[in-house]
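What follows is an incomplete set of chains from the complex, kept in their original frame.
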Amino acid sequence: MGTEGDKGYLDMGFARLDTMRAARTGFPEVVFCEGKADAHIGEIFCRLYEKNGEVLGTRATPGQAEIVKRALEEGYVADSGVVDMFSYDAVSRIIKIEKNDKERKGLVAICSGGTADIPVAEEAAATAEFFGAKVARFYDVGVSGLHRLMSVIDEIRNANCIVAVAGMEGALPSVLGGLVENPVIAVPTSIGYGVAEGGRTALNAMLTSCANGVVVVNIDNGYGAGYVATQINRLAVRVF
Amino acid sequence: MGTEGDKGYLDMGFARLDTMRAARTGFPEVVFCEGKADAHIGEIFCRLYEKNGEVLGTRATPGQAEIVKRALEEGYVADSGVVDMFSYDAVSRIIKIEKNDKERKGLVAICSGGTADIPVAEEAAATAEFFGAKVARFYDVGVSGLHRLMSVIDEIRNANCIVAVAGMEGALPSVLGGLVENPVIAVPTSIGYGVAEGGRTALNAMLTSCANGVVVVNIDNGYGAGYVATQINRLAVRVF
Amino acid sequence: MGTEGDKGYLDMGFARLDTMRAARTGFPEVVFCEGKADAHIGEIFCRLYEKNGEVLGTRATPGQAEIVKRALEEGYVADSGVVDMFSYDAVSRIIKIEKNDKERKGLVAICSGGTADIPVAEEAAATAEFFGAKVARFYDVGVSGLHRLMSVIDEIRNANCIVAVAGMEGALPSVLGGLVENPVIAVPTSIGYGVAEGGRTALNAMLTSCANGVVVVNIDNGYGAGYVATQINRLAVRVF
């Protein structure tokens, strides 16, 4: 077990948990579960829960979710009600330890080009919801059947920020960018084969979009898009 | 000067002109002017004119056009009327020695995403016209302002083949492919900067299009697209 | 279950089936099975069968084929004869729900460089046959033994469109393009090792072909080539 003192982090030996992140950035530290050792992951969630009262974990396997749940059940944290706050979603691979009565504000629209992009889109949606944004989902609205997108475009235009998730040629953000007023956060996915290049073609297409108002995150980075969408949404709903 | 005999080509020492190509493929040999030596280019056009009665040359500089014109004027060919058949277009960089009374049939639509793609689009258009197709042009109809494309889509749908020329993210063929019945030949252009990668991003995006009915040619290869569009158009208008 | 109304698509919650595609493009929506969830794939085939009377599915695993067959058998569709229309081919990985008395017209030639390219070639052939084209197959006619290609070239020249499938250095379309009159659709395959780069070398070689009349689709995209070949063949056999 580590100590914290006034250094602004909790030294766990194998990690230094950033306990002053919420103070600096407005959001607490999130756990990127991919590759975390089984021996460490339970304790990390427990310590962050004690510090922040809520925890978000991304890219968790079902096995990791089971380990975290058991750590909470076995009383590693002082608060017995924490188990009820635990949830795991296999599609988005997200673990949440979350308060039940959270109010959500503003609006973030999450669009996907195809059905195969849904896991990444759901990671973005769950992240934005965890951090307090209302989310509207518009899936399978890719550009090869434009009428599908057009039938929902007025709803999309209501959002403070639009997350556009697409693989293959990644054209959805370009079409959306020409139709909406607020920022489009483009998320390339690794969907596709051959010169889809594991998402690199969609990524480059999004970066060279002929439309204005498009910014991009890494391939399959639904979390990153949901995070920034929440930052933007928060600015829009803040009362001055 | 070379000899031909029954070998099916004219051996000019520095080149072997394929004189049986029209018999094999239905179209005579075309001159790719880029990099051809000044000392050779005039003679190549003259020999091909003598053989085929018409000549098409692509990627010609104004200087090369001047050399070819002078060769024709100086009587290197037996037919004094040939000079009137000569033309050079600086936008498409195409030289034509072409009969005046050519009938054009069917319909090929040439679309471009932006104005910077026009030189490549014009190369495609001029090629298709040279080989006997009627051509309709629809320029600057890129996906960031969809209403521009939608206002002409019904005209485009009338064509036997659609050539879609676009740079940057190259999304135009994907949108077109979902709206038309006949083949879309996608031509990526080298327009764009950064990760546009000189047209590679548009190329890959077109190859991974989520729409059906899209085939692709090399970057900036307007000639190749115009050629295949003519092959397709010719099949459509053939009487059985 | 979703509703359709006049939106032109069937909203299934996890997907929006494009029910007006045949009206727009002349071909109904096809199921790309790779990565589709087991929970969804049966229903997708049933709904598309109800709408279109036939369904084509590509890149299906044997397991997926089993699921679709069972869905049909268990009466998810109102038509008890549908099971007899079902077939699955393990080489091309194609599922068909197809009418038995379909007439096929025109001619598409499918050539492969080697035997390892046959699965992709068969995907192209099955697609073209499903959409109504007659198909002639010419396999293992690669350029390292030219006499094999030459012994069948006259038959190939009869086709309205030639699909040329090849991996490694992908030279087959270049040789074919110089010998035939109609369009050659080149399909690079992922066959080869080292700098074959999973098909990228063949793809680039085909895009830079010195022959005219060659267009290209994504690596291993037999379906896409078969689709466009059918579009071209359909134009050729149309009566005016």
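Assorted remarks:
First chain written, first letter: the chains are A, B and C, and each begins at residue 1.
As a convention for this text, contacts are C-beta pairs under 8 Å (C-beta built on N, C-alpha and C of every residue); 3 or more make two chains touch, one makes a residue touch a chain.
Computed from a prediction, not measured in an experiment: that's the story for all the values here.
Of the identical chains making up the complex in this file, 3 are positioned in the shown model, whereas the full set numbers 8.
We take it that only the chains that are shown with their structure count from here on.
When every chain is reduced to the mean of its CA atoms, the largest separation from subunit A belongs to B.
Its C-alpha atoms fitted onto subunit B, subunit A is found rotated by 180°, rounded in steps of 5. Residues touching across the subunit B-subunit C interface largely coincide between the two copies, over half of the numbers being common to both. The centroid of the Cα atoms in subunit A and the matching centroid in subunit C are 37 Å apart. Rounded to a whole number, the gap between the C-alpha centres of subunit A and subunit B is 47 angstrom.
The distance from the centre of subunit B to the centre of subunit C, with each centre set as the mean of the Cα atoms, comes to 28 Å.
Contact with two or more other chains is made by residues 177-179, 203, 207-208, 212 of subunit B.
Across the interface of their complex, subunit A is touched by residues 7-9, 14-16, 18, 20-21, 34-36, 40, 188, 190, 198-200, 203, 218-221 of subunit C.
By the touch rule above, subunit A contacts subunit C in their complex via residues 115-116, 118, 139-141, 144-145, 147-148, 151, 191, 193-196. Taken together, the subunit A residues at the contact with subunit B in this complex read 113-114, 142-146, 168-171, 174-175, 177-179, 192, 194-197, 200-212.
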